[in-house]
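A single structure is presented below for examination.
Note that one protein chain of the assembly has been removed; the remaining protein chains are unaltered in position.
Chains: A and B, in written order; residue numbering restarts at 1 for each.
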Amino acid sequence: MGNPSDGAPQHGGTVATAGQAGGVFEDPGIPPHRLRLSDTDPKAAKRAERQVTALFIISVIGTVVFLVSYFAIDLGPTSTVDTIRTQNILLGLSTAFAMLGIGTGIVHWAKSLMPDHEVSEARHAVRNEDDRQAAVKIVDDIIEETGIKRRPLIRNTLIGALALAPLPALAVFGDLGPNATDILRHTMWAPNAQTGKKVRLTRDPDGTPIRAADVTIGSAFHVIPEGLNDLKENRNNEKAKAVVLLMRLNPEDLHISPGRETWSYNGIVAYSKICTHVGCPVALYEQQTHHLLCPCHQSTFDLTHECQVIFGPASRPLPQLPIEVDSDGYLVATSDFHEPVGPSYWEREYS
Amino acid sequence: MKSLSQKRRHPLAVVALLVMGLLLTGALYSVASSANKAKADTGFSAADVTAGQKLFVANCATCHGMGAQGSPAAPSLVGVGAAAVDFQVGTGRMPMAANGPQAEQKPAQFNDTQTRQLAAYVASLGAGPSLPDPAMTDGQGDATHGGELFRVNCAMCHNAAAAGGALTRGKFAPPLAGVTAQHIYEAMETGPQNMPVFSDANISPEGKRDIITYLQTIEKQGSPGGAELGGLGPVSEGLFMWVAGLGVIIAFTIWLTSRTS
Partner (left out) sequence: MSSTPTSYQPPTKVGRIAEFVDQRTGLSSVTREFGRKVFPDHWSFMFGEVALYSFVILLLSGTFLTFFFNPSMAETTYQGAYVPLRGMDMSVAYQSSLHISFEIRGGLFMRQLHHWAALLFVAAMSVHMLRVFFTGAFRKPREMNWVIGGVLLILGMAAGFTGYSLPDDLLSGNGLRIIDGVVMAIPVIGTWISMFLFGGEFPGTAIVGRLYVLHILLIPAMILGLVALHLIFVVVHKHTQYPGPGRNDRNVVGYPLGPVYAAKAGGFFFIVFGVLAAMAAAFTINPIWNYGPYDPSPVSAGTQPDWYIGWVDGALRLMPGVIGDIGGYRQHFEFMIFNQTLSLNILLPALVPAGIVFTVLFIYPWLERWITKDNREHHVLDRPRNAPTRTAIGMAGFTFYCVMWAAASSDLIATHFHVSLNDVTYWLRALFFVGPIIAFTVTKRIALGLQRKDREIALHGRETGRIVRLPHGEFIEVHAPVDEYKRYRLVAFESPLPLPAQPNAKGVVDRRERRRAKLSKWFFEDRVAPVSPAELEAAHAHGHHEAIESAPAGSGH
């Protein structure tokens, strides 16, 4: 094998090949052509012709079935799942037959009836040396005619202008969204700024408040802040930060660190449901092992040790929501979370 | 219910295990009485209780103790209620065949009458969740509300299509297709094994009925798009594309480029 069309023999490579000691085999050329049954036997050719025709007819049938089932089955607000499924299967299979009939028919035709002689075609050089020289000369001439090399002032001001021109685009992109990282710190759990009224913990999705006595040992409540369902706008934004998982353990099982003694109530604890890894809801509570598992990346948090990470890719414990009981016996949040919930971000400070 | 062979990383696990007996006797009892409007089951006759006790002593007492007061190997059954017995024994999870990460479902060892007798005996030991009201398991609730409750409370473990999912260290949440309405209700009410308890104060009986309705609806109607591929989501879809889809395509390419004889 040589260096057929490089055009630059001096760079032909310095590959050290071996096995040449005993010579190389000579290329015997393309093997002799073998005739097909349909080339020699007119009956076989006729048979192939009939098969191709049959395949095209199958395609026609497929198209007809598609049209019939399209118009025969109508869908609307009262369609049942059975109707929808029937239509999907009919339309899909008829399309499949319509397409496969044409496809296999053409291929069968090509394989059995069209000439199947292999032919050899010479490759041409990807490039032509004359073209290259001419092209280089043209480009050189063009550059010369612009005079850009002789007039550096023009060149430099043009570069400057082009460099600045994209700035408006950057400014426009700035309007895609606000950059208000402080909103990531606050959730709906903060007590009302004016009245100081503390936010009740309510059931997700119904929004009914929860009494401490309702939370029995071993149970897990999915919790949203009171008033979330009444929000007119940004409901999902607030919900994405505020969702909480509420559980009750035997108080002896809880290992409470100094400063958090008042954050739980009789073994009832509330933790942010948003994973500190990349933000999936950590909703799997194992009531015997007291593990919380995130179904997205398997981060596992130990509820008895203030949701420390014991497995998986998360690095930080889940933030705890301080809770207490109000005068009516309902659970309320004493304050907002003491740290931002959810995944880490650059501006997040450690609390 | 609880396996000893299960490996735990957590140092507290040993303590937790020891506390388990206490926890389930004392706490569950008080809890059940306060929250689950527990009542002593009145539907059982004294004969049921006696027969149940005999069955219990012969089949369950080795682990749970003669008076069902529990042992290091198994929790106390005082106050777990008839619902827990009907679920555990009715689905074949109890008696446990072997220690594993969790008790697995298998063909039930006791018939309906025996299960009922066992439930009667355990219910007689202390008040706990009773067998569900048939009206709450009829599947005639609100499927939309049930679906919403299911996605919030159940889908993270059991999968949005109720196809099941993995928990830590070999435990898993089973698929829910084919599970009877009564057993689903009892599981929510009693929180078997690592499943949390969804007491009536958390999800009302009507809410549980809605969830059952939703599950029955999706199981009965099937998928409008054809075969569900296990309902497992993108993984089974991707696998199907690589194995079946690409397999068929490759078969066609080989046919297409082969020479006809």
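Going forward, contacts are C-beta pairs under 8 Å (C-beta built on N, C-alpha and C of every residue); 3 or more make two chains touch, one makes a residue touch a chain.
This structure is a prediction, so every number in the text was calculated from the model and none was measured.
Considering the complete complex, the chain that is not shown touches A, B.
Summary of contacts with the chain left out: across B:G43, B:P134 or B:G238, the touching residue is B:G238. Contact with the chain not shown here comes from a single listed residue; of B:M156, B:A181, B:M195 or B:I212, that residue is B:M156. With the whole complex as reference, residues 101, 143-144, 146-148, 151-152, 155-161, 163-170, 172-173, 214, 217-218, 223-229, 231-242, 244-246, 248-250, 252-254, 256-258 of chain B touch the missing chain.
Interface residues of chain A facing the missing partner chain: 1-6, 11-25, 27-31, 70, 73-81, 84, 87-93, 95-107, 109-111, 114-116, 118-123, 126, 173-174, 176-181, 183-184, 204-205, 222, 224, 234, 236-237, 239-241, 243, 273, 275, 277-281, 283-284, 295-299, 308-316, 342-350.
Simple rule for what comes next: only the chains that are shown with their structure count from here on.
Every residue of chain B that touches chain A in the complex is listed here, in rising order: 2, 8-10, 12-13, 15-16, 19-20, 23, 27-28, 31-32, 34-36, 148-149, 152-153, 156-157, 165, 167-168, 171, 191, 193-199, 201-202, 221-226, 255-256, 259-261.
Taken in their complex, chain A has these residues touching chain B: 34, 36-38, 80-82, 84-85, 88-89, 92, 107, 111-112, 116, 203-205, 211, 213-222, 247, 250, 252-253, 255, 281, 283-291, 293, 295, 300, 302, 304-305, 310-311.
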